[in-house]
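Only a single protein chain was left out; the remaining protein chains are all shown in position.
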Amino acid sequence: MDNSELQPIIDFMRKLAPFDSLPEQGIKQCCQALTIAYYSKQQKLVPVDSNAPQLYIVRSGAFEVTTEQGDLIDRVGEGQYFGFSGLLSGEKVVNQIHILEDGLVYHLPAKMFDELRANSQSFDRFFNQAFAKRLRNQGTLQHDNISTARITHIMSRDLTTITADASIHQAALLMSKKRLSSLVVVDQEKLCGILTDRDLRNRVLAKGLNGDLLVGQIMTKDPVIIEPNVLMFEAMLKMSENNIHHLPVVHVGRPVGIITSTDLIRSQSSQPLLLIGQIERQNSLEALIKVSQKIPDLLHNLISSDAKAIEIGRILTSVTDSLTRRLIVLKQEQLGPAPMGFCWLAFGSQGRQDQMAGSDQDNALILERDTTAAEKDYFKQLSESVCSALNECGFPFCPGNIMAQNPQWQLTLQQWQQQFSSWVKTPQPSALLNATIFFDMRGIFGDLTLLNTLQSSVLKNTKGNDIFIAALSKNALQSTPPLGFFRSFVIERDGSEVKGIDLKHKGNALINDIVRIYALAAGINEVNTTKRLESLMAKSKIDKDIAMSLLDAWEFIAHKRLINQGQQFNNNEPVSNYILPDSLSSLVRHQLKDAFKVIHEAQGTVRLKFLRQF
Amino acid sequence: MDVQTLTYTIVGMTFALYIVIAIWSRAGSTKEFYVAGGGVHPIVNGMATAADWMSAASFISLAGIVSFVGYDGSVYIMGWTGGYVLLALLMAPYLRKFGKFTVPDFVGDRYYSQTARTVAVICALVVSFTYIAGQMRGTGVVFSRFLEVDIDTGVYIGMAVVFFYSVLGGMKGITYTQVAQYCVMIFAFMVPAIFLSIMMTGHFFPQIGFGSELLDASGNNSGVYLLDKLDGLSTQLGFAEYTVGTKDTIDVFFICGALMFGTAGLPHVIVRFFTVPRVKDARTSAGWTLVFIAILYTTIPALAAFSRVNMIETINGADGQGVSHAEAPSWINSWERTGLIAWDDKNGDGKMFYAKGETNEMTIDRDIIVLATPEIANLPAWVIALIAAGGLAAALSTSAGLLLVISTSVSHDLLKKNMMPDISDKRELMYARMAAGVGVLIAGYFGINPPGFVAAVVAIAFGLAASSLFPAITMGIFSKKMNKEGAISGMAAGLLFSIGYIVYFKFLNPAINTAEHWLFGISPEGIGLLGMCLNFVVAILVCRMTAPVPQDVQEMVEAIRFPKGSGEASDH
Partner (left out) sequence: MFKQWWLQYKLKRLIKNSKLAALKAHYQYLLTHLHQPISDIKLLALDIEMTGLNHKKDQMVSIGVIPIINAEIQPQFAQYKLMKIEGSVGQSAVIHGILDKDLANALPLEEVLQWLFEQCKDKVLVAHHAQLDLQFLRQSLSSSGAHSFALLGIDTLIIEKEREQRKHPVLKTGSLRLNACRERYNLPIYNAHNALTDALACAELLLAQLNKMGGLDNITLVQLLTKR
């Protein structure tokens, strides 16, 4: 026995597959060749030299292999390996090794590894199988990104059309010849209807009519349509809401494609839609509460699938919308139909469609006319039930009591108009501060014409009203991005506790405020910040450079905020809007500063344009 | 500590105070602030507006003019006060309801015309420039005295300070900073006035001392009333009697009118009424503003009289034979260094003598009266320093507001809306800053080469405003028939006429700037009112001959005049 043998290492390796298949001499060679290192959690990542690949053998501790983006590939513990992908593929190492538990790791140099593979078939096979397994893993772990995919990718583009004056016989022939379940009916290239095989069954055959009828007589006129470029899951939503299976895709009045429920199903199920579907199927509050507990997971999945913040906001808002709708419907089944037309409004983030984690509810009711005592009671019951149910579903009560259950915000259309006109005509700073979220309103349920009437009268009042806009600007400019004089971050503190940078209130909210001012001044009826900016640009009501930078800054800050919240969620920390600049890489810090600078400059423009100051 | 060190200290302290307040009011959370205070109290807002209103002209020059010309100087006091009432109570509420932030925007929308807007912009610019020139002169006087440099250098320094204050400083337009400025100003003005009143008449309130008997050396009533003594001194030295006017009634009337109507057209004051949330608050704070302005304005005649008596007695001596220049009090030497006092020993006796006519040996700039009074009366050094701080506060608060109006008008109304619609927002901001710089330079030029005394320069600004903007605004509110052609030609006629008249007498032929050459005996200071009448007449005539006002504009005018659906109606 050679005295300088390291017995513990040899003992360990001897029992380790695939080393166990090696002859004793081979094991000893390995033990001679390897080096030993120790990694502790404080380091977070194992420093991997991509130019000198080696096999890492875990002696103790636990490690996690992820892609550069942070997607989990593998977890390895004692007696397992990492680093072999790079050795086998010959590609540069891009995966990251996170240290979960402190431990000892043996490094086996590439030269030794290759030698062993050359000499031992079983050794070679073992690592090739491990590599293949990992590739498969990566495939399944990779997210199904339907929620953020757009319908243009899956709609059928070779559209078969027919005119309204063709006979149904011709239509049926065409459909069977081309094996289609629907035809788009056009009039001079403009969409005028849709004819589906269900129409032929229900409206022709079932009624015993003959094939001489014209397409125009039995087609569905003015069908529900969808625009290209909407998210796939929005198309699904539209179909399930309207109980239809065909959606013509229309761009500026002209049909450009059609999308069917089969197309959507074929492109796999998606989580948000599943969730919305589940919401729509539930018949009790308890069940809805249970379903809504999945929302944080949905958010988390969306974050880890690297969806754009703006799309995550839209998806989450859609879920909230359908939850609200379902709650109203359930309560109405109990209370009976409403005694008059009404509209359930959402304000703030739900109104703007940029909800994120932990948003509270901001809602209200528009009523058609004044209420009698009984009618008042109906709406009291309805709104109180829905608001408290939302609260239980994870949308806490609004601390400012801007909720439909507050009688102050159950107003008739006329009262709403008066309310808004008093804000506009007497823009008292204290009132405006709380009123700004009202200007981001969207109808969720009920008679949407009530909302549209209100909105257009509000915009008529705000458009070109320099004094109101000035007051609004003054309010908005009270809060500034957290950049100090020398472009350093201004960190918020609570006593001695360092809270960090408030990405919501010192970031996204400021952009929302700026864009709202422009939109109200120009009388634009969008409420979503991105759509407002697009509309403002289209009408040349805003400097294009500024608008584009604001769009980028909004997305960047919101994205950072989401990622941060995702990490907080993972670490079981309370989810907040605060981020510590020290936790960011210098590149991200730099980008964040740029984003804040964009806000700073845009505020300067608002000050000059609407307040006449600089 | 000597006067100069004290001045530095006190001026520095007041500036530090403004900055601290500015930072404090920014740093505090707005939300908490509003919740706690429920908005700015009308009294506070009134003080802030008073600070805006009281310019270097009010603070420095008004007492000077009254002191030197006596009764005639009171037209300024009357005109400005009247104008403020007119603006606050009759015009601002209507303008506000129209929802426009600036006068040119109102004019442009009301007269549905870009041309009308541009003409209004030009009018507003001319008025603002003239007004700010007066402020520059005032700042220059302060700096020249306390830094002991000549007046031109004083103006240069003032220009730099004003420019930085308005472009770089973050403290303009902050209500509480202006409240502080008002307090500094009124304190600085009242302290010497009260001192003098007690010393000369034994009364605490200068307003009462003004009409009381003088004390003799032993502190007993001498039986001689202040104004009688002043009348006596004036006639003795060949001046007109202090309490009797020399100007024609018609001239007094016109100057007064020009000041009054001009006030209503002054852009930076109107804005004040737009930044309060409710019309009602605007009116209440206007009332308070009037009170705060009155405190200063009623003290002015008293201070003027006190310092006049003091000054004559110091220069001519108790015996009225003159005082030896070698033994002259130090303030004379100090002011001589600035060039604002000059002594020409005509009879070679080595004594100073102040009188009207051949025997006069003294040239005294009127603008120094307020600043020099504490020294003349031998008041403590800190009072002198305080006055300097007050004068600067007055000049800065007004100039900063005006420079903003000038620069944003140029960048936004002239460039962006007219000449270069395609410039980016960044460039617009750059042009605005440049315009502020150019504005300071032009104003500085007029400050160094003033066409009159500070108050008179300012009076001309008011005259221009009266002749151009006032009719357009009034007719815009109260006549739904007035059309764009009428308004534009009226404004052009009024402005051109007034400028022409003023330039002719003040710049081209200053030699014949006397009553007998004036049109109807109206001085250039008062010509604005005549220009205003011309404006009205031209406007109405042109309006008759041109197309009527579109229906929708007529309805708009109806709507602002009747409070239907206005803010207060539905405010709950």
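Chains here go by letter, A and B, matching the order in which they are written, and residues are numbered from 1 within each.
By definition in this document, contacts are C-beta pairs under 8 Å (C-beta built on N, C-alpha and C of every residue); 3 or more make two chains touch, one makes a residue touch a chain.
On a predicted model such as this, the values are computed, not experimentally measured, just so you know.
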{"item": "Shown chains that the omitted chain touches within the full complex", "value": "A"}
{"item": "Touching residue (missing chain; options A:Asp71, A:Glu101, A:Asp197 or A:Glu492)", "value": "A:Glu101"}
{"item": "Listed residues A:Ile9, A:Ala130, A:Ile259 or A:Val319, member touching the removed chain", "value": "A:Ile9"}
{"item": "Hidden partner chain, touching residue among A:Leu16, A:Cys31 or A:Ile501", "value": "A:Cys31"}
{"item": "Contact partner of the left-out chain, one of A:Ser60, A:Ser120, A:Ser479 or A:Gln591", "value": "A:Ser60"}
{"item": "Residues from chain A at the interface with the omitted partner, ascending", "value": "3-9, 12, 31-40, 42-43, 59-61, 101-104, 107"}
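As a working rule, only the chains that are shown with their structure count from here on.
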{"item": "Residues of chain A defined as touching chain B within the complex", "value": "418-419, 421-422, 425-431, 433, 464-468, 470-471, 474-475, 478-479, 543, 545-546, 601, 604-605, 608-609, 612-614"}
{"item": "Complex contacts: residues of chain B adjacent to chain A", "value": "30-31, 34-35, 38-39, 96-97, 99-102, 105, 109, 167, 172-173, 271, 274-275, 277-279, 404-405, 407-408, 411-412, 424-426, 428-429, 432-433, 565-568, 570-572"}
